[in-house]
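With one protein chain withheld, the remaining protein chains of the complex are depicted in position.
In this document, chain identifiers A, B and C correspond to the written order of the chains, with residue numbering beginning at 1 in each.
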């Protein structure tokens, strides 16, 4: 892909996402969730989507709002069931959404494979469990593995902390999570960031997602998310 | 592995490496080559080694010196033939060393697989070439892939720029190359560094090799390597 | 070595159980503590133990839960609870984090469980209830992702049946992956050689043997 474009609005950043697309959505719970891009996608109107994300939405915002708007045909995730995942729960129980549950590490590694040009890989996770049913199994050097296929996205919507104008990205703490992996695994990669800086500002040793992976960048206003306090 | 040990000498850092070990040696040409550890290994005396490294030594120092000392049974590398690889050339032509040539990206990915617990992976590199002969081939989604197996080391000898006392590592420029991958792929990981700093000094966002991968750290004096000038 | 029977006292309470697990975690080891009860183990690790905590959402060097002003939405543990960062921490993305687990680099992982079989099979992600929405998270990755996988749970279910069983009836999380089970009523080694009782609390070996369906061996 050629160099990234820095756009003014989240709405422009999700332009052209087509009905039926597979959309990789970053974030682990609230951390790294690209809220503005998801809201823009709801506004943009694409439907019949397959969403790949760790969770299936919380409350009625973010991914849950996209689900509630009826735009998602299928969710591929590791952990749909949360205390406040009632939007997904209701859609699932009423048969209005498909679900593929994937172990969290396989979700990451399958996207990594898509981004790295790996055709498939033998993975020890889930061997002998219901999530390996129907999958090819192989013994290698005395250990049993399951064959896992890449997960490729048409679009990735991710959230990073800072971008330079070329599209190099750095993240912040555990909000990094799926972002760098999804950025490698989709045809079009859109990043919302808190800050856009001039080229040459980021430390080349500390860039996490090199610009080659990023197509569109949009700066968004920080939002103050409510999180649970300490246990 | 438990927390890394910071040692005083390179010789202590290579203690216990056994005859017949598979040793992963970092570096790409001179950049990132762990010269002090290799010299210490020559001194230590382990023999019948399998060395996995990108090249097969230059001149008569570093890896070439280890080869010249007759300690290496087999080299697994991507590019043994260089303008000054006469030590290897002579050993190879006289049948005194085995060679497995592996495409450079497969060398990296096979070690990455070993470190990541992947049993094997289907790779598009080398399909239809002599380097894929005898390997299992599989078509996936219309593309042909070759099955590649992990490369695991007993020991990795790498060079990084700075370590903290826990063993977190950062590298410098393209000297990073194979270091971070090899650090994941060996039972015992030894890093020579230019500087050891206190825990808490390195930026947690910029650590490249987390301490969990590192067993032994030794600070070495910088050496002034002679390199070719501009083309 | 012999089975330590502590019949002069009741079962371990939750804090005692967490402390008991903590006692078996070697100094300087790299450890992942699963969501829920296992999290409590951190409170019982000595300050100078040098144990480094991994959280699978992408961090080594995790500190205690964040209090008040420390809360940062960008820094949580795998249970999505705000946590803190210790000196020497490192962040990494999900593929790297699970590669670290899957590759066998963690020394110890402590998990909760619904059932553990005598051979070390683990069931901790799904009760098998037909109307339950399946959700696995990192459970299966954790189950195979450490040199030692320890389980921490109450020994008996609410209906009085033992949760160490001849064979799991709930859907499996991992096959033969558990090495030890720490419970309120005892500590058990499990695996290819079956179940060995290392310690009992509040019940004798014989009382345990009577209440459990799996054959027990003395240590």
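Definition applied: a residue touches a chain if its C-beta (ideal position, glycine included) is under 8 Å from a C-beta of that chain, and two chains touch if they have at least 3 such contacts.
Because the structure is predicted, anything quoted here is derived from the model rather than measured.
Note that the undisplayed chain, when the full complex is considered, contacts A, B. Residue B:80 is the one among B:34, B:80 or B:117 that touches the chain missing from this view. From the options A:55, A:85, A:104 or A:184, the residue with contact to the unseen chain in the full assembly is A:184. From the options B:68, B:152 or B:176, the residue with contact to the unseen chain in the full assembly is B:176.
Residue-wise, the contact with the chain that is not shown comes from B:127, picked out of B:6, B:42, B:69 or B:127. Listed here are the chain B residues that touch the chain not shown: 28-32, 78-82, 88-89, 92-93, 99, 101-109, 111-112, 123-131, 144, 161, 171-181, 208, 225, 227-231. Summarising the interface, chain A meets the missing chain with residues 1-3, 112, 114-118, 164, 166, 168, 184, 199-200, 202, 204-205, 207, 210-213.
Keep this in mind: only the chains that are shown with their structure count from here on.
The chain pair with more C-beta contacts between its two chains, of B-C and A-C, is A-C.
The centroid of the Cα atoms in chain B and the matching centroid in chain C are 35 Å apart.
Of all residues in chain C, those touching 2 or more other chains are 85, 91-92, 99, 101-102, 144-145, listed in ascending order.
Counting partner chains per residue, chain A has residues 109, 123-124, 171-173, 208 touching two or more of them.
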